[in-house]
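Can you read through this structure? Questions will come right after.
Only a single protein chain was left out; the remaining protein chains are all shown in position.
Letters are used for the chains, namely A and B, taken in the order the chains are written, and counting of residues starts over at 1 for each.
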Amino acid sequence: MGTVKQVIGGLDAGFVTTKFTELLGWAQKYSLFQYPFVTACCGMEFMAVAGPRYDMSRFGAEAPRFSPRQADLLWVVGTISQRQAPALRRIYEQMAEPKWVLAFGTCASCGGFYDNYTTVPGIDKIIPVDVFVPGCPPRPEAVFDGLMLLQEKIQTGVKGPLVVPPKHLPRLAQLRQKGSTVDFGTEEIKRLEAERSPADMKLLEQKD
Amino acid sequence: MEPHYEALGDEQTLDLPTEPMRLNMGPSHPAMHGTIRMVLDLDGESIVDLDLQPGYLHRGFEKSCERGTWSQVFPYVDRLNYVSPMLNNVGFALAVEKLIGLEVPERCTYYRTVLGELARMSDHITCNGAAAMELGAFTPFLWLIKVRDWIWDILEQETGARLTHSFGRIGGMAAPPTDGFRESTLAIFDEIDHVMMESEALLMKNRIFLDRTQQIGNLSQEDAIAMGCTGVILRSTGVDYDVRKANPYMFYDRFDFDVPIGHDGDNYDRFVCRFEEMRQSMRIIRQALDQMPTSGSVVSEDLRYVLPNKSDVYDSIEGTIAHFKLVMEGIKVPPGEVYSFTEGGNGELGFFIVSDGSGTPYRVRVRPPCWYNLQACRDMLIGDMIADIIPTFGSINMIGGECDR
Partner (left out) sequence: MSKKVIKRLKSEFGDAILATSDFRGDFEARVAKKTWKKVALFLRDELQMNHIIDITAVDYPEREPELPRFEMKLIVRSMSTNDRVRIAAHLADGEKIDSLTDVWRGANWAEREIFDMFGISFNGHPDQRRILMYEEFEGHPLRKDYPIGKAQPLVPYRDVSGTEKIAPFGAEEGQPWGRIDWAARLADGDVQVSPSISQQTGGRKALSTGPETSPLAEQEE
C-alpha cells in the first residue's frame, strides 16, 4: 500500500498538496459566484459589464447569487453611505469562507469626491477588500482588469489588497513591448502600425 | 372507485387564526434599482401596509454643492439621475443661466437637446430592461443593454465618458460636437428601432408578462396629482403633463413630437409609455439634428462666465484677465433665487438655487422627481401581493442617486 501521504493540511506540502491547491485555485477563480451589492451609478457599468458586449460570463463570473450564503465574491458597487454600512457588514459576515471582496468604483474604494458626513470613505474601513477598481465609474475594461487581478490573486494566494492601475500606455507600444502580458497576434500590430504616422513609427523603430 | 365529494357546510369551514407578519425587504436586494428598504406588513401574501425607507444612498449632494464653485456642481449633478446624466447637466446649466440671465447660442441649445434626448433614451432602456429582467425576461434586457452601449458609444465620442460626462457648462457645453456626430447618431437609430421591435415582440403579447404587469400597481389620477408625481408615472394615469409641452424650454416648441399617455396607471402602461417615449425621443433627435447649425460656437460670448479661447488667453489682455478671474475666483452669479425646471428622465426635475453673489452656491436644492414618485409607490402596492412589488418598483424607475441625493 505504501506510505500514506497527507493531502490536506499538515506541514508536509508535497506534490499532491500543491497540485491540489492549484486545482482548487483554478476552480475557484473561474467560477466566482458574485453577490452584487449594487447601490449607485457604478451599477450601470455593472449592468454593462454583465451585458453582451463586455461579457462577464467569459470569466465564469456571470451567475449572481442573491443570498450571501451562496456567494463567494462580494462586488461592492457604488457609494456606501453610513446608513448602509451595517447592512454591508452583515452581508460580509454572512458569507462563508473562502470569500473575496471587490471594491467597484472610486466611492467603494475611497469614498470618491463625497467627502462628507454621510459617505463611508472606502469600504475597507468596514470590511477587508481584495481588489480595488478605481474609476467613476470604471470602464468595463478596467473592471475586467480588476477581475483578472482577483483571479491571479486567488490562484497565487497573495495577501493584501491590489489596485487596478490606469492604462496610459499607447496601444502599439504595449504590444511591441518585450514581455508584454497583452497577448495579441501580428495582425493587430500590423493594423496599428498602418494607422500610425511616419514620425511615430520612426520613434518606435529607434527603440528597437 | 368513485371520488366521494361532500359539500362543506358553513359549520365546517375552518377558522384559522392569522396574524399580520412584518417582513423586511432590506436595503440590499436583487432589484438593481438602487437601495431602498421596505418594511411590509403582510397578511399572507397580501400587503396590508408598507413603510418605504429611502435614504440609503444619501450622499450629501446639497451640502457638497455649498463647498465648491458653481462649475464644480456639475460632477455632483451628473450623479443624481445617473442613467440620464446629460439631462441633469442641462437642467442645472439652465437653472444657473436663468439666474444670471445668460443666453447661449442656438447651436448649443440644439446640442443640449440631442444629448439630453439620447440620455433619456438610455434612461428608459435601462428601466424597461431591468424591469423585464426582474420578471424573468433575461433576453430583452441583454438586447436593450446592447442598444444602450451603442448610445453610450455616441456619448463617449462626444463627451469623452460613457456615463458621468460632466459635459455641461454654465454658458454652453465643454466642447463642440464632433464631426461625425450626426452620421453616427442617425446610423444607430434604425438598429435601435429593430431591437425595440424585437423586445416588444417578446414582451407585449407574453401572457406571463401581461398578467404580471396589467392591473398591478394601479395609481389613480387624483392620488398621482396630490402626491406630486410627474413624468411617466403621472402620464400613465392619463394626465397630460410634460414640461416640454406645457412650459417649453430650449427649443422644444420647434419640434413636432407626441407625448404618450396611458389610461390605467398600472405597470403595463408605464412600460409602454417608456417605449413610446423612446420613439418620440428619436423623432426629436432627428429634427434637432436637421435644424442644428453646422458651425458656430457652443459657448456664450460672455467672458464673465465662460472661459475664453486659449488663443485669446495668450494674445489679448481681456482674455488673460477673464481666464485668471474665472479660474481663481469662479463664476460670480448675481444674488437671487430662482426655480428652474426641465423634464428629466423621471419627471419634472427642478433646481431651486439661491445665490448670495459670491462664487460659491448658497443653496442648491434639487427637486427630485423620484422622491415624489416613490411616495406614490405605497399607494400602488397596498392590496397587492409581495410578488407585485417587483414589477411595480421596477416601473417606477427609482434612481437612488436622485431620490436620496
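Convention: a contact is a pair of C-beta atoms (placed from the backbone, for glycine too) under 8 Å apart; a residue touches a chain by one contact, two chains touch by 3 or more.
These numbers come from a predicted model, not from an experiment.
> Among A:Q34, A:T79 or A:T118, which residue is in contact with the omitted chain in the full complex?
A:T118
> In the whole complex, not just what's shown, which of B:M227, B:M250 or B:L326 touches the removed chain?
B:M227
> May I ask which residue of B:D41, B:E62, B:E156 or B:E198 touches the chain that does not appear here?
If we include the chain that is not displayed, B:E62 is the one touching it.
> For chain A, which residues reach the chain that was dropped from this view?
Missing-chain contacts on chain A: residues 82-83, 85-86, 89, 109-110, 115-120, 122, 124-128, 132, 134, 145, 148-149, 152-153, 156, 158-163, 165-170, 173-174, 177-183, 186, 203-204, 206-207.
> Could I get the residues of chain B that touch the absent chain, sorted low to high?
Residues in contact with the chain left out: 53-55, 58, 60, 62-64, 66-67, 98-99, 101, 223, 225-229, 239, 241, 246-247, 336-339, 341, 348, 350, 352, 354, 362-363, 365, 367, 371-372, 374-375, 404-405.
Following the convention adopted for this analysis, only the chains that are shown with their structure count from here on.
> Chain A to chain B: how many Å between their CA centres?
Those two chain centres are 30 Å apart.
> Quick one: in the complex, what on chain B touches chain A?
Residues 26-30, 32, 34-35, 55-60, 63-64, 75-76, 79, 82-83, 126, 130, 142-143, 145-146, 148-149, 152, 162-164, 400-401, 404 of chain B touch chain A in their complex.
> Provide the residue numbers of chain A that touch chain B in the complex, in ascending order.
That would be residues 36-41, 43-48, 50-53, 64, 66, 78-79, 81, 83-84, 87-88, 91, 113-119, 136-137, 139 of chain A.
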